[in-house]
Structures are given as structure tokens and as C-alpha cells.
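Here the structure is laid out as C-alpha cells; the discussion comes afterwards.
Just one protein chain is left out here, and the rest sit where they should.
Moving on to chain A:
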Amino acid sequence: MAGHNDSEKKSTESTNDLPTFNAENLQSNLKVIYYSRTFMSIIAGVVAGILGFTSLKGFIFYVLVMALTSVGLVAKTGFSIHTFFDSWNQIAFDGFFGGLMSFVLFWTYPK
């Protein structure tokens, strides 16, 4: 009986624990990621423009730089993503398409 009660308590505790995290801090972390990505996409656009990449090459370059940025961000968390973020794709893909816009702008602007 007691054991049964204990297990029940534990299960309810775990269900309570799973979704609880500091939303304010998560928001600020996402903001940090968003800033990093926007700045890196602008810089990537400038570099791609100077190197004279055209069409598909430029987009491949963008994907490469974003992957590098993701690795850098993961290194910034100290390789323990779950203490700072909800899930994996938040750090890997957040701000990818928003950055693409500024990338294309700075890539094609001088031409």
C-alpha cells in the first residue's frame, strides 16, 4: 500500500516537473540566439558577396555558416543544452529563415 502510494506520488511529481522551467530565462536565451544568428547572417552575406558566390553556392555557404554558428552556440552552453533550452531544434534552427532574409540582402546588395 505504502509502496503503491509512493510510486503514485513520484509519477505525479515527475509530470509536474517536466513542463516547469523558468519561462523568463528561456525567453532571454532565445533572444540571445536570435541576436547571434541575425548578426552572423549579415556577416555571412557580406563575405559571400565579396567572394562572388552565385546562386546555389551562396545558399550552401549560408547553411555552412549557420551550422558553424549552431556549433558555437552549443559550445557556449557548455554542451549541456537542456539546462538552458527546452529542446534541440531551438538552438539549431531558431532564426534560420529570419536570418536568410538579411543574408540575401547583404549578399546581393553591392551588385
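One rule holds for everything that comes next: a residue touches a chain if its C-beta (ideal position, glycine included) is under 8 Å from a C-beta of that chain, and two chains touch if they have at least 3 such contacts; residues count from 1.
Everything below uses one rule, namely that contacts and distances are computed from a predicted model.
Chemist: Name the chain not shown, per its UniProt record: "Sperm-associated antigen 6", "Membrane magnesium transporter", "Trafficking protein particle complex subunit 2-like protein" or "2-oxoisovalerate dehydrogenase subunit alpha"?
Modeler: "Membrane magnesium transporter"
Chemist: Go through chain A and note every residue touching the omitted chain.
Modeler: Output for chain A: 20-23, 25-26, 28-29, 31-32, 35-36, 39-40, 43-44, 46-47, 49-52, 65, 68-69, 72-73, 75-77, 83-86, 110.
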